[in-house]
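Every protein chain but one is kept in place in this view of the complex.
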Amino acid sequence: MSVAVPASLRTRSIRDRLEAAGLFQIYGVLLLVVIVTWGLILASGGNINVTNTLVRSVALGIVAVGQTYVILGGSLDLSVAYQVSVTAVVASIVMDGRVDRMWLAVIVVLALGALIGLVNGVIVTKFHINAFIATLGTSLIIKGALNATVNNYAGAVPREFRKLGYGAILGVPVSVLLLLAVVAIGWFILRYTRFGHHLYAVGASEETARLSGVRSDRVLILAHVLCSVTAVLTGLFIVSRLSAGAPWVGTDGNYDLESIAAVVLGGTALMGGRGGVLGTFAGVLILALLDNAFNQLQVNPLLKDVVRGVIIIAAVAAYTIRQRGRVP
Amino acid sequence: MTDQASIHSPIDPAPAGEPLLALRGIGKSFPGVRALHDVDLDVHAGEVHALMGENGAGKSTLMKVVSGVYQPDAGYILLDGEPVSFHHPREAQERGINIIHQEFNLLPDRTVAQNIFLGREPKKGWLVDARAMDEETQKLLDYLGAGRSISPRTLVGRLSVAQQQTVEIAKALSFQSRIVVMDEPTASLASAEVDALFERVRALQETGIAFVYISHRLDEIRKITQRLTVLKDGELVGTGLTSDFSTAQIVSMMVGRELSDYYPPYGDPATFGEPVLTIDGGGNDEIRDIDLAIRAGEIVGIAGLEGSGRTELARAIFGVDPFTRGEMSLQGAVVRFGHPRQAIGAGIGFLSEDRKSEGLVLNASILDNTLLAVRSVVGRSRAGSSRSAVANEARRVDLRASGLHQETRFLSGGNQQKVVLMKWLSTGSRLFIFDEPTRGIDVGAKAGIHELMRNLANAGAAILMISSELPEVIGMSDRIVVMRRRTFAGELPAGSSEDAIMAMAAQTDEVVA
Partner (left out) sequence: MSADAMIPVVERRFDESRGRQMLRPLVAAAPVFVVLFGLFIWITIENPNFTNPNVFFIFMRRAAPLMVLAAGQLFVIVSGEFDLSMGALATLTVILAASWIDGDPGRTWWVIAALLLIGALVGLANGLITTLLGVPSFITTLGMLLILDGFALWWSGGTPKGSLPDNFRMWGRTSMQDVPLIGQLPYSVIVMWAVGILCAWLLHFTSFGKQVFATGGNPRAAFFSGVHVPRVRTFCFVISALTGVLAGVLLGGFSGVSPDAGGGYEFRAISAVVLGGAVLGGGRGAVIPAMAGALALEALFTLLNLLGLPNPIRDVFQGVIIIGALGIVAFRERKTRE
């Protein structure tokens, strides 16, 4: 019978918790970025608009949560950009400006997204095809199908739907609430469901997971489906800010590569098994803050991508540099 | 140096009644290899039962059958007197049989609790009950006496090897295990940690849990086990109370072949040339105080238990994990290798124990594998790199293949080893380091490899041979150097007995008549 309190029951400081979750570093970087960018903006006489920055993070943020799931499982989804486009176009067409069609449109695109996710998942797990290639393949198929049918704005979005994109509740934009909800649910599932626990295991070592009775194929397929669902939500958000859907919205936002970048920036290992949604959220915010700073400081927007690229490389290097062994 | 009186008195080693686990007539074969044949095993509740045998004797195959990874081709398993058959390790676990592999089956980026409960996370309604998981884990850790040093929420990757082992034991306990198999549990432990492990094992024994303890270490076997079983070449050789067997008997059961296997004659020391390799006080993070000299024409055998540092020695010489202390000379000139390229260029060849991952590019041809080192280090201009030269070498080593373009993954183990040797012949090596030269090679081909080695030595090469097979060490070495706990324990002359070698390697003082 010991008098000392066991380690696990001692109250842990915020730092301990974050550290344990591996989030300490990335939120530290986020803080740094906030200080630097806001400092520069204020110094140059500009304004800081927190809401604005958050709204800018919504589109990427939602889909990045889904991408986090597949990457955690050791897979990848390069088709999200076209999924976003398809969602925007299909939703817009189904709605056709009619309020009574809004929910129908939502259901249709969710079903479509789930189907695409299912196909991606099955190709990767049952046919053992490298996720990079498999989702590249499906993205081309979606691209083809999309471009074959529309090449301009299509359908119409009723005014009421734009509430998603522009509305606010108690001063907080609906879209931001959606983002926070997705992040929260995404985090919750990973932490508190068996699926979430199993997803980490499958990404870390499929063999160990299998030996422990985990059905790795199902887990990965579900991850792909969830990723597609987030792509659908992003598509719906984007189309709610337009009067009609267009086939280029997904690729314009570069959602495929950018979501992967945000995930990796946030500390989720490309190999899977480590990381999480909160880190991705920080990654998305960092990218949005940088975007905002560029705009406000009137830095040539065309340089934005250059900085993006450097950041992504530097961030991943910082994470991997610690795990180098000598022998390949 | 400990005698048989240990800290606690041993459990009564011959309990009455049925064994908890009984295997009868177990057989298991793989394409081309008969791993187990007609093996019986009895494990009683509350005993620690040693399972011994050389590498390849079938110990891990047997345990994989017991734990549900493999299904036996013949024979049956009785648990509590009832026949059982497991089609997935999870089934065995749920019946109380757990195996702790030498390479732990843990996920480093997950917490202790998450690892223990993987696949069967406790639920509250739909959701995982993380709190219950942590509390259960804490209880298990407390039970093992580790409740204060390991927290359920620590990431497994942050724990020491000994602590990770404790987690594995906790995991086994969480399945209400009645039989825990431990495969070489002390290979990476310091002696204080070994004592702690043994205390735990004894405490758990008292609750009726049985342990199967796979190990080579005779001193540990004596300390902790009550009964033992020895396998050799997939068959049962002997079983009984540990105290009934002398070390000599155990060793002879394990290695048992008379040296009726043909080994080429030893080299004649008078013909040995100048030292090809000299190491003076060599050491790095893994090994220390290495003093060694190998002469041209000599085969020096390195013996020792697993974990004694033999492969680390080879890797240090070859430039993979270089020496950081001391001095190494090759044919008189002091050398310092930071990369295998330099060692290869200086005339050293290394045949790794892990042929398939370190020795060959499996889906490349025999020709490409043979010439890889030459091409990478020396460039194309080397004389030995022409195809006809390689063809000659293939004939010289008596390679059996359908052509130089056959991919090496289709070759038998013995032929694969020959290709690796051809690689080092092509670079004109003067010093060959063989790590487990005949592992995974069937009996018929072993003699061929041995003959090749002796021929090489007779032609003037210096050979360093690391082996866990005592007959091979004794049959091949002109001199035997024994390693123990990361340094040299001593040297023995050619033709020394297995007992002498084992005694030096295992640190027991038993000298057998």
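Every chain is named by a letter (A and B) in the order it is written, and numbering of its residues begins at 1.
Everything below uses one rule, namely that a contact is a pair of C-beta atoms (placed from the backbone, for glycine too) under 8 Å apart; a residue touches a chain by one contact, two chains touch by 3 or more.
Being a predicted model, the structure only gives us computed values, none of them experimental.
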item: Contact partner of the left-out chain, one of B:M52, B:V65 or B:L404; value: B:L404
item: Touch with the omitted chain, as defined above, among A:L30, A:L72, A:A91 or A:L146; value: A:L146
item: Of A:V36, A:L115 or A:V310, the residue in touch with the unshown chain; value: A:V310
item: Selected residue (touches chain absent from view) among B:E18, B:D195, B:E274 or B:D442; value: B:D442
item: Hidden partner interface residues of subunit B, rising order; value: 32, 318, 320, 339-341, 344-345, 350, 352, 357-364, 368, 371-373, 375-377, 379-380, 387-388, 390-391, 394-395, 399-405, 410-415, 423, 442, 444-445
item: Contact footprint on subunit A, counting only the chain that is left out; value: 123, 127-130, 132-134, 136-148, 257, 260-261, 264, 270, 300, 302-313, 316-317, 320-321, 323-324, 327-328
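Just so we're on the same page, only the chains that are shown with their structure count from here on.
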item: Whole-Å gap separating subunit A and subunit B, where each centre is the average of the chain's CA atoms; value: 46
item: List of subunit A residues in touch with subunit B within their complex; value: 2, 4, 6-9, 20, 191-194, 196-198, 200-201, 204-205, 208-209, 211-214, 273-274, 326-327
item: Sites on subunit B touched by subunit A in the complex; value: 88-90, 105-110, 114, 118-121, 123, 126-128, 130, 134, 138, 142, 147-155, 320-321
